[in-house]
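Below is the structure I would like to discuss, written out as structure tokens.
Only a single protein chain was left out; the remaining protein chains are all shown in position.
Showing subunit A:
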Amino acid sequence: MGEPSREALLDEEMELVHPRTFLGKYIWSQDAKVIAIQYALTATAIGLVALVLSILIRLQLGFPGTFSLIDPSSYLQYVTMHGMIMVVYLLTAFLLGAFGNYLIPLMIGARDMAFPFLNMLSYWFYLASVLILVAGFFVPGGPTGGGWTLYPPQVISAGTPGAEGGIVLMLVSLIVFIAGFTMGGLNYVVTVLQARTRGMTLMRLPLTVWGIFMATVLALLAFPALLVAVLMLLSDLLLGSSFFMPAMLNLGEPSSHEGGSPLLYQHLFWFFGHPEVYIVALPAFGIVSDILACHARKNIFGYRMMVWALILIGVLSFVVWAHHMFVSGMSPYFGFLFATTTLIIAVPTAIKVYNWVLTLWRGNIRLTVPMLFAIGFLFTFVNGGLSGLFLGNVTVDVPLSDTYFVVGHFHMVMAVAPVLVIFAGLYHWYPKVTGRMFHQGLAKWHFWLTFLGTYVVYFPMHFMGFAGVPRRYYAYGESSFIPDSVITLNMVITLAALVVAAAQLLFLINMAWSLRRGERADPNPWGATTLEWQTPHTPPRHGNFGERLPVVYRWAYDYSVPGAPRDFLPQNQPPQAQGEEAPR
């Protein structure tokens, strides 16, 4: 590990590796910005795989039995891989790996991450984990089909798809991912704490950095739970131990295991799993806050409250995990406790939502593409959050558990909402990253098709859940409790899903086309205040800020300041320069 002194991080002479070859610049790069782009491209590629899987799932549900390619085993494999890829390998990697790497050093006024070599390793571990995961498709038996939560004894028992080899690759891939994330996470935390430029106090950090910082702290403390669970599961599978495997009959044969507790796995998994929701949500909260303020030309409402809500959500996210286990036979008192903590966490979350709405209130709202996606996030997050209040109550959760209500809820709050923020962020920072503007028309089509399309996909699922339609079923057959309307609804949902998937092609085409053909971008096209828009070069070069690091005099939300010559004041603009009154 390189060990720069704190002075070196802040100094103008931080030692940076300046490679001259193509391989050194773009492949084995230690520049956080290149690493961010590597993360983004890899996450997009694996995300597309998960998107194709979701289409296969939808084709089976909308038109059961029509496609011979999808049999019951492969259906379960698609569901499992889709879930795991989207949650861990796309959302976590994109929001922390891509946005974290690009934005942290630029936004805090640093030349690079604190430990650039470790940062590079982090990406290569991530890539390895993705390749190992994808290898699951090519081994005999295919990838695991035990559900993305990988519950034992199901997931490693003979008869479950992928129990031969796919599950081993999934578990190994997760271990590699966690190792890689640890290196990246270490960098994010130390860089935020140590490498802030002069004047960038904690309370002047843009909320994006706060969100990524808190999410990384959560991840560093929560991923060990997944690591332990995965190691124990792997030991049960390969070495014959019985951490999680009870004595049981499997396909009529007694298993060799005895004395393990499957429930223990659930505790460990969800001790990671629930903070994971916030590992994804907190960076999204941060990014959306900055985009709303910038495109509404207004300071964020209640900045200090926003920071403390992030911290509070982070702390509380560790005490709600068992609300995922209400139907596991837990004591009602235990359930009551976790229902209460779940409802309490809604308070700081609601504070954030109110503050976003109040930021928009009487703002000079510009309906740019990033703003459209950010507002789309607000709607979707509120919808998904409200259905979470249903599921947080034990008595409501029990009948709704394992129905499409749950699928609708978590896709709204955990899938569509953060993905809308990823798009908002990509469109917002695309001009800085590439130096080109994207095509506005295509981007607006992309937004409306995605936003409205996902509502057609997920909103009806709540009603299907009320009707008792169970999730994870390959086909419903002649089940008398499934009304015909559900069959029709499933067809409509599938058609909408196809439209949403096609809309993502618009996004990819736009990104690729604009890279060469897009208009040259102004260094600060949105009139933003944060430091990444004040770099001497667009795209920023290695070292970010030219010869001298910027000095910060103000927070990141000086928009529409009365008496100022422009409607924004960059963070590095000294007070005297525009005739502002010197502070008291």
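One rule holds for everything that comes next: a residue touches a chain if its C-beta (ideal position, glycine included) is under 8 Å from a C-beta of that chain, and two chains touch if they have at least 3 such contacts; residues count from 1.
Throughout what follows, contacts and distances are computed from a predicted model.
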| item | value |
| --- | --- |
| Hidden chain of the complex, named as in its UniProt record, picked from "FtsX-like permease family protein", "Sulfonate transport system ATP-binding protein", "Cytochrome-c oxidase" or "Acetyl-coenzyme A carboxylase carboxyl transferase subunit beta" | "Cytochrome-c oxidase" |
| Full-complex contact with the absent chain, from A:L131, A:L220 or A:I487 | A:L220 |
| Residue of A:K33, A:R196, A:H446 or A:H462 in touch with the missing chain, whole complex considered | A:R196 |
| Selected residue (touches chain absent from view) among A:Y126, A:F243 or A:Y474 | A:F243 |
| Contacting the left-out chain in the complete assembly, out of A:G314, A:G363, A:G376 or A:G543 | A:G314 |
| Contacts of subunit A with the absent chain, listed as residue ranges | 1, 3-6, 9, 114-115, 182, 185-186, 189-190, 193-196, 198-204, 217, 220-225, 227-228, 231-232, 235, 239-243, 256, 258-261, 264, 267-268, 271, 299, 303-304, 307-308, 311, 314-315, 318-319, 551-555, 557-558, 574-576, 580, 582-583 |
